[in-house]
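Below is the structure I would like to discuss, written out as structure tokens.
Here's a slice of the assembly, chains where they normally sit.
Read from first to last, the chains carry the letters A and B; within each, the first residue is number 1.
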Amino acid sequence: MSHTPIHAGIVGFRGYSGAELLQILTRHPHTTPVLMEHRADSEDRSRPRSYRGPARIACSGDAARELGINIIFLATPPEVSMELAPVMLDAGAKVIDLSGAFRLRTADTFKKWYKEEHTQPSLLAEAVYGLPEFYRDEVKGARLIANPGCYPTAANIALEPLVAAGVIAPDTDIVCDAKSGVSGAGRKPTLKTHFCEVTENFSAYSLLDHRHVPEVLMNSKVAAERFSFTAQLLPIHRGILETIYFRVQKETNSSDLIDIYEKRYAGEPFIRIYHANHVPDLAAVNHTNFCDLGVKVDAGTGRALVVSAIDNLVKGAAGQAVQNMNLMFGYPEAEGLL
Amino acid sequence: MSHTPIHAGIVGFRGYSGAELLQILTRHPHTTPVLMEHRADSEDRSRPRSYRGPARIACSGDAARELGINIIFLATPPEVSMELAPVMLDAGAKVIDLSGAFRLRTADTFKKWYKEEHTQPSLLAEAVYGLPEFYRDEVKGARLIANPGCYPTAANIALEPLVAAGVIAPDTDIVCDAKSGVSGAGRKPTLKTHFCEVTENFSAYSLLDHRHVPEVLMNSKVAAERFSFTAQLLPIHRGILETIYFRVQKETNSSDLIDIYEKRYAGEPFIRIYHANHVPDLAAVNHTNFCDLGVKVDAGTGRALVVSAIDNLVKGAAGQAVQNMNLMFGYPEAEGLL
């Protein structure tokens, strides 16, 4: 079977997700990455030492056509993604957007959580939520992918199968206590990401109202009024670990939850289920595209816990984006990712 | 008013809590710390560089009487504490035990959680749980103090006032997601505390069944079947931060919770309450004896969160022990601790 060679533009390659993307695409056997600038006149002219591609190129329809770009990755803020996505789609490229611009279903929801107007409501309607484990078929046919948020990726993979199986107690609260490495806060220097403010520290932010919450509600079908989520900053570079608490239906034990996961994720190349009472740590998933899941149930009371761990820059961003790209171009899903 | 000068023995001074204790007592204006060995023949003969006290002394009744020890701190494992506490009490010294040996109410509960027989059930009955904010009067008159566990200190200070005020929804789950620095795991080298296993990592342990749980149930009066607690290891030296989730009664908001705390802890030297929607981080409490509390309530749903932060070696161990010592000897409670 012959495949289309991929010419992949990357905008936002100086950020941590963009840099990870470049690294993965450079190793990918069928892809040529091309770095592109959002603004031709941006001050920062740095490029990765190892990059051998064409000189400084602004992201435009002409450039895309000239260079034969057939897919573009937008590792940019939502407002930049809303500006560039239609331009690149018009130029005939597929688009994978790593921002939150196209993840929610309606312009109103977007405005509520992102505090800005959505300028591309028709694209919002068209975009496919790029969580391959849930929406593989839609991804294959999509022009525009909304690559999932890092926190929702770990949460949805953990929660949706249990909700769907009806194993969660109807009167339970669901708590997702989420912790992320600092790369999740981006590369722009701020006091919050200053080494001295982070090292030997730990802090919570976006208390109960992180804008990633609606991505979980939509995809996992948990009830908003019983779902509490808080994000916290770990003094590490990368990795997300979520400790998720709830109660299960009577007579349900750890093995039952593991069975549900194993059936649901049979054949999935990037989901690993742990033995009962064992849970992943970040060392197990960092620098990989895996999402690892571990389970503990207290049989007497039904109190349960799931730990879901990913690398926020890989399965939570660049790796998942490449997984989507592989699907969109008919390559093996794990190409370049193992 | 004249006060008794304090001659304070420390057993277990090579551990992190014991070392912190030595440092605090050295600064304390009315205390002379004396380092004591559990075994006269122990291999490790190291002593802190700055210590100028008497030469190597085994912890015995004779030594205590000879040196005029009127209080002894046991920063030792439970089985050592059960061995030494009666000896030192017989020698006329007060005892503050930093282990879990005397914290639970019955020998049966102790055996269930610590997997060993309690050898001193009568002392277990006599011991006062040394959380001054809850049991100040009992502490003043006590011979034997069970210094609280680090995790329960943060959890009880956060939970008990809310339970007592009846503000927590009756049908809620209560989740305490706890994170601790590595010093909480002790100074004995193990693979779990090896630098390379901890740095850039984060991991959960004692999933839903940490032996500190009964200390919270007993003192905060939360219902066991609805209370989930998990301990997690932060890649930092010291500090405990607990993110506690529950739902509140209708019409209750952040200010209501803050009011409850402010009334309950009015005049307390070591409890600080944050403004609504602000929560502490570890930098705020490390190297201090403070317990900081912050609150967020989502008014629409009643979902609520409290963050409780302490330094596990200070308010979670040595600092609280000295706070108890001050009460027992009639000194100002904060002496040597500010």
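One rule holds in what follows: a residue touches a chain if its C-beta (ideal position, glycine included) is under 8 Å from a C-beta of that chain, and two chains touch if they have at least 3 such contacts.
All figures in this text were calculated on a predicted structure; none of them were measured in a lab.
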Complete-assembly copy number [criterion: all chains share one sequence; 2 shown]: 4
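Keep this in mind: only the chains that are shown with their structure count from here on.
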Cα centroid separation between chain A and chain B, in whole Å? 40
Quick check on the complex: what are the chain B residues that touch chain A? 171-173, 175, 177, 179, 181, 197, 199-204, 207-209, 224-228, 230, 232, 234-239, 241, 243, 245-247, 277, 279, 281-283, 286, 296, 298, 300-301, 303, 305, 307
